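My questions will all concern the structure given below.
Omission of a single protein chain aside, the complex is shown with its protein chains in their original locations.
By written order: A and B. Residues from 1 in each chain.
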Amino acid sequence: MSEKDKKFAAALDSDSRRTPVRLAFLTRRTSPHVSVKDEPFVMTWPDALFRIMVAAQLVAIALVLVSLLWDAPLEGLADPLQTPNPAKAPWYFLGLQELLHYFPPVVGGVLIPTLVVIALIVIPYFNVNIQAEGLWVRNKPQRLRMLAIVTAALTVFLAVLKVWALLAATLPMAALMAWSAGVTPDAPNRLRRWLFSKPLSFWIMTWFLIQAALLTIIGVYFRGAGWEWVWPWSE
Amino acid sequence: MARSFQNYLGDLRESRVWQSIFRSGSGPSNLHRSQAIQQNLYLHLFSVKSRRSSLAIGVTWYLGTLSMVTFLILVATGIPLMLYYHPSVPQAYADMKDLQFAVSAGLFLRNLHRWSAHAMVLLVFAHMFRVFYRGAYRPPREFNWVIGVMLLLVTLFLSYTGYLLPWDQLAFWAITVGSNIMSAVPLLGPKIRFLTLGGNTVNANALLRFYVLHCVILPLAGGMLVGIHFWRIRKDGGLYSGKSGDESQPQVSQPHE
Partner (left out) sequence: MGLAVERVREMGRKLAALYRFLFGDSVRAFGSLSLILLVLLAVVPAKDYFREWIRIQSQYLKLIRNRGDAATLQRRFQGGLQQVWLPRLGVVDRCTTCHVALREASMADVSLQPFRPHPVIPHSLDQFGCVFCHRGQGAATTVEEAHSSTKAWEQPLLPARYLESSCGQCHQDAPPGTPQLNRGRKLLASYGCVNCHTLLTSSGLSPGGARMKATDDPPELTHIAQKTTREWIFAWLKNPQAYAGSATMPNFELSDADARDISAFLIDQSTPLGPAVEAKPPSSPPGADDPQAGATLYGESFCASCHAAQNAAGILTGGDVGPELTRVGSKVRPEWLLAWLRDPHQLDPNTAMPHYRFNDKQLGLLASFLESKTDSDFTANVHLEAATKEQIEHGRTLVNERGCASCHQINGIKRPDNFAPELTAVGSRPLAKIVFAPGVPYDLSSYLEAKIREPHSFGTAMKMPKFTLATSQVEALVTALLAQTDRGATVPADLRVAGHPESDYQPAGSAGKLMDDLRCFSCHSINGRGGDMAPDLTSEGSSVQRSWLLDFLKNPNTLRPALIRRMPRFNLTDAEAAALTDYIMTVYQTPAFDSASLPASSFTAEDREHGRQLFYSKYACQSCHIVDPNNDKGYIGPTLTVVGVRRTAAWIFHYLKDPQALRPATLEPNQHISGEDARALTAFLMAQTKAPPQQGGKK
């Protein structure tokens, strides 16, 4: 059956452009803001909903499979007198717990998480984030100097406090930033060009993401009794 | 075979019973399809049309959808789990044993709940980063981003409160470690900790509090925020597709509205 033989659009062909039923009521009194753009729309039912359902089923299948194969952990009855060593928080808080290893509780447990949450909330309220201009597009020498100063200060600070885990992510990050700064938008290296176009918020968020992932992984796999460093394969 | 099945389906759709339930009627016309969305309480949160570009997998990775799916799985498994659970010491732990050894499919239920909870935390984080990197927080979607951050916190607290409920060593000490961080808050720290735990240590009161938070307060809060989150997606112009000119358009007018 070819496309032309069809009298109706097939069940899934709900492209509102191709299907003929299209109504618009425009009266003189109301003038809705209609911007006609070259943007194809589809009907939510069935296109979007079926895709959503497929996605839902995929994750459900994956989770059912995991649940059939692996049992949820359960240890002995809670005993306040018997402290396991190490006592670990749930994995998503292990980054925080790792921070507590380096900083006093007020900093690692209260100040940093609060600042992170506040920082996340205010992201969309800063024009610099909204405009998202590439970091190196303007004032490059000045900004490179700024980068150098901030990196140096951070390095000294973290080194004094012996926060090697944070330092390990910060230094390569700064190097990457400096590396991406040294090109024009039409340079041959695509990765470098792509990084060149990234705004400050991208760099900060990426730094945060890598940092959080690193701390969490260390907390989950590399910490043993007394929060000492252990290799996960050493047991 | 397929043909007759479709006929059969068509007959069903035209029956009075079907039509009394789904008033929109059905058919391949866009009118019917619009009504399928508009006249359904839950689907009404969607707009009738979606931008085709926003449906591509590479755009959103469906992370928001998947977060919601895990949330629904958690509700669906959490409610039967509540039937077998007493928030008391040490019965809570004995209930875990009953689920594992005596209740039919009890262990599967618990497994699914636990793994889905981990998956949800992971997916919500991933969703947040995806939204950030695509710049989908830009106006007019700023506030929806803020709601998203709140939902992240609700998710974390849901998972954290649920962590205590099995009342095993893992639960007890994870919560003890976490609650000790609270007391580091200047001035109010110990008070906050006392309020959260209902005492100075993780004990039966803490279990009851966490149970109520986990099963009533946080799911309700999450559900409400999710409702607003979805509604705002629509009111802020549908899923962000990343095309230029899309921003700053508060709402694309739709037919039949």
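Going forward, a contact is a pair of C-beta atoms (placed from the backbone, for glycine too) under 8 Å apart; a residue touches a chain by one contact, two chains touch by 3 or more.
All figures in this text were calculated on a predicted structure; none of them were measured in a lab.
Across A:Q82, A:T114, A:N139 or A:N189, the residue that sits in touch with the chain not pictured is A:Q82. Across A:L68, A:V128 or A:L191, the residue that sits in touch with the chain not pictured is A:L68.
The hidden chain makes contact, of the residues B:L9, B:A105 or B:M224, with B:A105. Interface residues of chain A facing the missing partner chain: 11-12, 46-47, 50-51, 53-54, 57-58, 60-61, 64-65, 68, 73-76, 79, 82, 84. Interface residues of chain B with the unshown chain, by the touch rule above, are 94, 97-98, 100-102, 104-105, 108, 168.
Here, only the chains that are shown with their structure count from here on.
Chain A and chain B have centres, each the mean of its CA atoms, that are 19 Å apart. Put simply, chain B touches chain A in their complex at residues 28-31, 33-34, 36-37, 43, 46-53, 55, 62, 65-66, 69-70, 73, 89-90, 93, 96, 100, 107-108, 110-116, 118-119, 121, 125, 128-129, 132-133, 135, 137-139, 141-142, 145-146, 149, 152-153, 156, 159-160, 163, 166-174, 176-178, 180-186, 189, 201-203, 241, 243, 245, 249-253, 255-256. Those residues of chain A that touch chain B in the shared complex are 8-9, 11, 14-16, 19, 21-25, 32-35, 37, 39-49, 51-52, 55-56, 59-60, 63-64, 66-68, 70-80, 82-84, 87-93, 96-97, 100, 104-106, 109-110, 117, 120-121, 123-125, 129-130, 132, 201-202, 205, 209.
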